[in-house]
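Every protein chain except one is present and positioned as in the full complex.
The block that comes next holds chain A.
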Amino acid sequence: MEHLGMGIGWRSEIDTALDRLPGIDWVEVVAENICPGHIPDSLRRLLDRGVTVVPHGVSLGIGGAERPAPQRLAALAERVEALGAPLVTEHIAFVRAGGEMTGSPLLEAGHLLPVPRTRDSLEVLAENIRIAQDCLPVPLALENIAALVSWPDNEYSEGEFLAELVERTGVRLLIDVANLHTNHVNRGEDPAAALDALPVEAIAYVHVAGGVMRDGVWHDTHAHPVTEPVLDVLGQLCSKAVPPGVLLERDDNFPPPAELAAELDTIRRVLTRTPQAA
């Protein structure tokens, strides 16, 4: 698996700060926010400096009941080419439903929703992943999402489901340790069990993000500092295998660059304190 190193989510609000942040090996951009013909100057500067840029899609809905739309896959492929990216990532989620297959209005969720972890879902998702892989010029990695709602008829644990997807399609994994923590607090799903069941060698990189507890519910806001429990899950993951890349996601309520740098240092310390660290 390609080594990525330490990265941060590229956002227009912090783009100039990224020029000065030390030790940034790579960035991830939200694919839908990038227009291939008009790469923002700050991103172009990073590319010119040799910083790897990975497009991260949010609207494909590869876990939906329909086959992935060719134009959405083509758009992702176009961004891969424009950025010279070594891989492209999306989410194990559905984002729209209804329409022709159900005879009901097509509805957009506006965000990522969990798929049921059933045999039906696995069969559909595996085929959708293969369709996507055929259309994309680089490897695809898929991310585990956080959710508040749980399907009542799950037949697999999260780790088992991810392992099945890797086994059937060879897809790579983007493991979000903040999402594992979120699902622990909100749905009682043990991150250690998920990490035990999933194939760590399939991990392309890891997401780390901050959140906040409100009324007994963990909100994965990407707008608060990264907390100890999330770093603990990262530590658990690293004790199995140090991932090829780790990326801090911050989407809002941006702190001064020095604070971001300190947060990146904290994450680096977790990576290096584990016995397997390189």
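Assorted remarks:
The working rule: a residue touches a chain if its C-beta (ideal position, glycine included) is under 8 Å from a C-beta of that chain, and two chains touch if they have at least 3 such contacts; residues count from 1.
We take it that contacts and distances are computed from a predicted model.
Note on the omitted subunit: UniProt lists it as "SCO6045-like C-terminal domain-containing protein", one of the names in "Nitrate/sulfonate/bicarbonate ABC transporter ATP-binding protein", "SCO6045-like C-terminal domain-containing protein", "Cholesterol oxidase" or "Putative membrane protein". Between the chain not shown and the residues A:26, A:94 or A:205, the one that touches is A:94.
Interface note for the absent chain: among A:120, A:167, A:196 or A:259, the touching residue is A:120. Taking the complete complex into account, A:147 is the one of A:87, A:147, A:163 or A:271 that touches the chain left out.
Counting the whole complex, the residues of chain A in touch with the unshown chain are 64-66, 94, 96-98, 101-105, 107-111, 113, 115-116, 119-121, 123-124, 127, 147-153, 217, 219.
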